[in-house]
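The complex appears here minus one protein chain, its other protein chains still in place.
== chain A ==
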Amino acid sequence: MASESGPRQAQKRWELENDVTMEDEDLTARLSKQDRKLGAEAVGGSSSRGGAGGSKQMASAAGRDDFWKYDKEAQRGLAEQAPWAKDPHYFKTAYVSALALLKMTIHTKQGGNIEVMGMLQGKPVGDAIVVLDAFVLPVEGTETRVNAQAEAYEYMVEYNQRSKESGREENVVGWYHSHPGYGCWLSGIDVNTQMLNQEYTEPFLAIVIDPIRTQAAGKVEIGAFRTYPKDYKAAEGASSEGSYQTIPLAKVEDWGVHASKYYSLEVQYFKSGLDANLFELLWNKYWVSTLSSSKGGDSGGDYLTTQMKDLVERLEIEEGRVHAGRLGGWQLSKDGRKKGQLSKIAQDGCKVATEQLHSMLSQMVKDRLFNKGGVQ
């Protein structure tokens, strides 16, 4: 009992200072319940929204507050054990907080067509890396320069130091950067950067965001990756080589050469109980945008045109290949690596068409609502 009074007292004082009361039982129960559930369920669930005045969930059930609790001892123990060193495929999931997602989305969008980068703060939990926060690094054009991260090293150390002083115990657990318009994957340079970091500053995660596709698709285009050790040979289908990606022709080579050197982690989002409530309230102000914004905005048309052009170019190449194959004996098409090309193009085409159909759907709804009404 005596040992418990310390933290409890501190908690009480904190509550007084901050003008809140946390019911102890409630909090501990919430925590222990969530501890048990850890990793077992999809964060936040995909609970459907109640919408206007409907069944509003004001309960904090959707929150993952436990991720914010930092246990120094446990983290140190984990770092000493370093279970990720034994299994190159150890980490399977990346949990990204609402805050980190928001920060990264805004930053990469601000960068526009220039690649920008930043760091992730968080901690490993089980076979997942939890990203609680992110911060911006003062470097640009990261894709063309080897180890741009080193340039901002001083800034990064300083920032992290200040974070700790203001009660953020989490360490840097990775980096993020943007691939404007060419999809989420790791380039040769990215692979090198990531490998280096995984060698010296484990656990480390790489996140890539495509701000242009994000805008076009109306949802955040994000990928989380980890590289394999240098001499590691990934099992068939385990690396990102086998995964499906839409990559512009100009970048396909860079992607193809390095795709077997890393794998992608599943990205899941989480929010705290308070976040969940605030988002609910925010949506009360946001619903208008669903009806007013036309998806893609000004750059939407451009983006669509580029995508179509890319598809046409790829189709032409494919056509040439099939022709050559037919004339010079069909053996050419036996070449395994090239075999799936046409179906891939078809898949990409379907994706573009689906996106376009979605936005058309919105337009039709709006047309009905605001133009064709009044007949009754």
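By definition in this document, a contact is a pair of C-beta atoms (placed from the backbone, for glycine too) under 8 Å apart; a residue touches a chain by one contact, two chains touch by 3 or more; residues count from 1.
Methods note: contacts and distances are computed from a predicted model.
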Next on the checklist: I want to check something: the complex is missing a chain, and I'd like its UniProt protein name from "28S ribosomal protein S22, mitochondrial", "DNA-directed RNA polymerase III subunit RPC6", "tRNA (adenine(58)-N(1))-methyltransferase non-catalytic subunit TRM6" or "COP9 signalosome complex subunit 6".
Outcome noted: "COP9 signalosome complex subunit 6"
Checklist entry - Out of A:R76, A:K219 or A:H323, which touches the unshown chain? => result A:K219
Item to check | Hidden partner chain, touching residue among A:P88, A:G126, A:P248 or A:G349 | outcome: A:G349
Checklist outcome for this item: Residues of chain A touching the missing chain are 7, 10-11, 13-14, 17-20, 22, 27, 43-49, 51-54, 56, 58, 65-66, 68-70, 97-99, 101-103, 105-106, 108-110, 132-133, 135-138, 155, 158-159, 162, 165-169, 211, 214-215, 218-220, 222-223, 266-269, 271-275, 277-291, 293, 297, 308, 315, 322, 326, 329-330, 333-334, 339, 342-343, 345-347, 349-350, 352-354, 356-358, 360-365, 367, 369-374
